[in-house]
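With one protein chain held back, the other chains of the complex are shown just where they sit.
Right after this comes subunit A.
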Amino acid sequence: MDLKFTPDETEFRAEVRAFIAENVPKDAQETLRAGRHVSKDQLVRWTRILNEKGWSVPHWPVEFGGTGWDPIRQYIFLDEMQRAPAPQMLPFGHSMVGPVIYTFGSEKQKDRFLPRIANLDDWWCQGFSEPGAGSDLAGLSTRAVREGDQYVVNGQKTWTTLGQYADWIFCLVRTDPAAPKKQMGISFLLIDMTTPGITVRPIRTIEGGHEVNEVFFDDVRVPADNLVGEENRGWDYAKFLLGNERTGIAGVGATKERIRRLKEIAKAEPAGTGVVWDDPRFREKVAAVEIELKALEMTQLRVVSAEARRGHGKPDPASSILKIKGTELQQATTELLMEAIGPFALPYEAEEIEGRNEPPVGPDYAAPIAPNYFNMRKVSIYGGSNEIQKNIIAKAILGL
């Protein structure tokens, strides 16, 4: 057991840090520091800079554009991206459909899609959840019927994150309603968002933003070439994908960056004759979160290091801890930010979502704080709700 990073790993961290500092678009970094969401344009620019360096899909196999880094290096890279902060790669292509395509897809699909994911030429979104299929994803009912060399798709997907920008959607669809188990009749289809019959309807989320959508399919004709792997094996591919989704899900680096900002704000916000930070109770609440975060960071390193030993790509049920604890801390820190800003959380600025024209009410850092607190309630719900994660721990680790 050697609990320090090796000199090579430390040198690698310095190299990554320097590259990010020199190359990350400054406007995107400012956006993130202010606790706001980056725009599509900012994300595309940064992805292309990384892709030119060969770092946009570091965890992929080298033959498809990956770096060959071991899990510790991938962890360091991600940690540096989050702490910089730099925009994080959009997961839908990068860590969801990309790995499914290079693992289960046809040669044609690999050639066609993978380079365009690495360069963010194609913006992907995810078509898994449905109004009637959330935690019980296998209960999905969107139908795909084979007609000649096409599938005809009818149904509805929901919670489609950033689907309004998407060029493509990867969907779980039911191809065999008569299968003996509901998991057995599902296929994995890649669908061009410009295909006739697709309608995208925005869902306004709790903070007022437009992040998620409903996507309706009305006799949408999809070439059979866009089936990934075998028909009715889609559930296997989905499980593989969800196992990869944990990459960075703990968000340790991002939470650290949020705590840094929290301290800055608490030291600036007037309270009594001093500032919020003077209150020992407030400082103890922050310290409690920092301690849990340190524990989580160590837990994440243990999971990553076990993965390095076990071989890449086999999901570890212990990653459910990362999801639960990581999201709890993301929520705790957004909550503390709101407590720090106090009454100046109140003003609602519609412009906040798309960019502001008028001077803010109160300090300029106030506007995104309440929206982030509202918005971050999602993290313990998505990606397999935290209750589902506890089921996984009970079953897969404790054998209950």
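The criterion applied here is as follows: a contact is a pair of C-beta atoms (placed from the backbone, for glycine too) under 8 Å apart; a residue touches a chain by one contact, two chains touch by 3 or more; residues count from 1.
In the analysis below, contacts and distances are computed from a predicted model.
Chemist: Can you pick, from "Spermidine/putrescine import ATP-binding protein PotA", "Cytochrome c oxidase subunit 1", "Pimeloyl-CoA dehydrogenase small subunit" or "Protein ImuB", the UniProt protein name of the chain not displayed?
Modeler: "Pimeloyl-CoA dehydrogenase small subunit"
Chemist: For the full complex, which residue in A:34, A:62, A:295 or A:346 touches the chain that was left out?
Modeler: A:295
Chemist: Using the touch definition up top, pick the residue from A:40, A:53, A:239 or A:390 that touches the left-out chain.
Modeler: From the options A:40, A:53, A:239 or A:390, the contact with the absent chain belongs to A:390.
Chemist: Please identify, in ascending order, the residues of subunit A that touch the omitted chain?
Modeler: Given the touch definition above, subunit A has residues 1-6, 9, 72, 256, 259, 263, 280, 283-284, 286-288, 290-299, 301-302, 305-306, 309, 318, 321, 324-325, 387, 389-391, 393-395, 397-400 touching the missing chain.
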